[in-house]
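Missing here is one protein chain; the remaining ones are kept as they sit in the complex.
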Amino acid sequence: MWKTVLRRVLLMIPQLFILSIIVFALGQAMPGDPFTGLITPQTKPEAIEALREKAGLNNPIPVQYKDWMVRILRDGNFGQSYTYKMPVSTLVGNRVANTLWLSLLTVILIYLIAIPLGINAGRYQDSAFDKGVVIYNFISYAIPSFILGLIFLLVFGYKLHWFPTGGSVDLGFKKGTFDYAMNKLYHMILPAITGAVLGTTGTIQYLRNEVIDAKTQDYVKTARSKGVPTDKVYSHHIFRNSFLPIAAFLGFTITGLLSGSVFIETIFSYPGMGELFISSINSRDYAVMNTLVLLYGFLTLLGSLLSDIIMTIVDPRIRIE
Amino acid sequence: MSFLEVNDLKVHFPVRGGFFNTIQDYVYAVDGVSFKIDEGKTYGLIGESGSGKTTIGKAIVGLEKPTAGEILYYGQLVNKKRLRKKLGYNKEVQMIFQDVLSSLDPRKRIRDIIAEPIRNHEKLTKEEEMKRILTLLDIVGMPSDALFKYPHEFSGGQRQRIGVARAVALNPKLIVADEPVSALDLSVQAQILNFLKKIQKDFNLSYIFISHDLGVVKHMCDYIYIMHRGRFVEAGTREDIYNNPQHIYTKRLIAAIPEVDAENREEARIKRIKVEQEYSEKESIFYDENGKVFDLVPISDTHYVAIKNKEDLGYVENSIA
Partner (left out) sequence: MENEKILEIKDLHTGFRFEDKYFDAVDGVSFSLYKNELLAIVGESGCGKSTIANSIVGLHDKNHTRVSGEIIYDDENVVNYSEEQFNKIRGKDIGFIFQDPLASLNPLHRVGEQIKEALIYHTDLTKEQRHERMLYLLGRVGIVNPERTARQFPHELSGGMRQRVLIAMALSCKPNIVIADEPTTALDVTIQAQILDLLSELQNEIHAGIILITHDLGVVAQMADRVAVMYAGQFVEVAEAKELFRNPLHPYTRSLLHSIPQSDAVGAELNVIQGMVPSLKNLSRDGCRFAPRIPWIPDSEHEKNPILHQISRDHFVRCTCWENFHFENEGGC
């Protein structure tokens, strides 16, 4: 199996290479450049031109691409953010930590809500509980994330003042202290709940259907025919099989932790990767934007590989060959 | 006279693996079989699951690409799609399947299902086509109101009739029937078997009858091939095979059939144990050191046995005759 994993990792290189070309080309195709936003009626065109020349933006496109790639591969230098005036790697590094913590909290909340709801809805199909879960699912599926985010923000942030309305940590806390960590957590709660409510839909639906489906399987009948108590039939035979599709997505979920949610981070002005991505597009911050797209591409490929590896661990029938 | 000739047919499936996903080994599904098909005759292919019998059938109708060997139709090669088209081969050789339901498009009405081969191969007006379909339904003993129903509205036996109607729509010379009655109840099975015999007489059809049910094959077939490990172990007329089986595998297969005879069950059991014992003792006479079946050797005008030395047959007890 490890040979196959290594092969898949090596195969990522050409895939990422092609992705980098597409990303670069699309970035070039966008109107405007990082300096467009700086132009005011008083700006001298020559000054802008000098800036462009200095940044290498006047070179032919293939040359620009080559310079970009060489910097990345030789120096690990992903470039300089024009808007934040710092190296992209440092900038992204700061944001990754924020996003990672927020996403982790979101995922934990998703599983805490979805697993009991999905499993019990499936087990007690057609009961009042099940019907309630189905209605919850309809609603959470139908609400767009920005609407729910805005409602939560308005109600719990601005009206009730239970939670902060933006940022990742308040000023005046010393990094590394317990209070600092608690304050960070406090900032994460509202966005995490929003993300969790929206994220549960798929997991609940999958689990519910899988449990209902597994109940009718022959091996469940076999287990019952052995006299296995009902609770054990569920915990031993039905649930484990029902988790297979969830496990299949686990790889993507793990890598998804790093990429963050564009909508939620933007609405709660939470300084994470998603928020950075949007602002870099708006300000034509090519270096940041390209790096992020490449990173997302890499994470997607990694997610699919992780998912396959997880599947071989949980399902003995599946082998990567 | 024979119109179809199969010479040294081989179908090998590659097994891939290793770092570069290269071909590591082959599954020798069919490994060198030859036979001829005469007009108006029925040929039985018997074997256990995985013996390669279905693969032969698929190779004949062109659903599986032979690795080596030739299939000659009136002396002309039909290994390639282009050649089959030129000779109108696909029209003359049809297949019916065990699992009819999955071979019938669930969204199509019976009318369109039966008309499909006609539309592919002939140009008929709407009226002519309808007339033909009604005749076909009549031949298979289905009422005309079946025309506008969907496959799921019929019972297993009726579906198999629809499958047959579709197969005979173009007046073929040969029908490859892959386990056509295995999924059916006894009384329905009898219906289909009678009916296959009747249309054989009416249309001078030939059948290749693939089955694991020796009783059915015995009832239907003029000439029988016993398959094991992708090769023929014995070939002969119905009488040769059932009254004078020579290969240990054939004997074992026949001894294993539960006869509808309650009086002599103890004798049957004793014989079964004896044959089983003989099978393990005499293996080296009938299989080479790699477990491969030897080439067929004639022991009479019609009867062939796969054995290394014909003389060895003398050592084998003929307890069944």
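We call the chains A and B, going by the order they appear; numbering starts again at 1 in every chain.
The working rule: a contact is a pair of C-beta atoms (placed from the backbone, for glycine too) under 8 Å apart; a residue touches a chain by one contact, two chains touch by 3 or more.
Just so it is clear, the structure is predicted and the values come from calculations on it, not from any experiment.
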Touching the absent chain when the full complex is considered, from B:H12, B:K36 or B:K197: B:K197
Contact partner of the left-out chain, one of A:V228, A:A248, A:V262 or A:I278: A:V228
Missing-partner contacts on subunit A, residue numbers: 217-219, 221-230, 232, 236-237, 240-241, 314-317
Sites on subunit B contacted by the missing partner chain, in the whole complex: 48-49, 155, 157, 185-187, 189-191, 193-194, 197, 212, 214-216, 218-220, 238, 242, 252-253, 255-263, 265, 268-269, 272
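Rule of thumb we're sticking to: only the chains that are shown with their structure count from here on.
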Approximate Å spacing (C-alpha centroids) for the pair subunit A, subunit B: 55
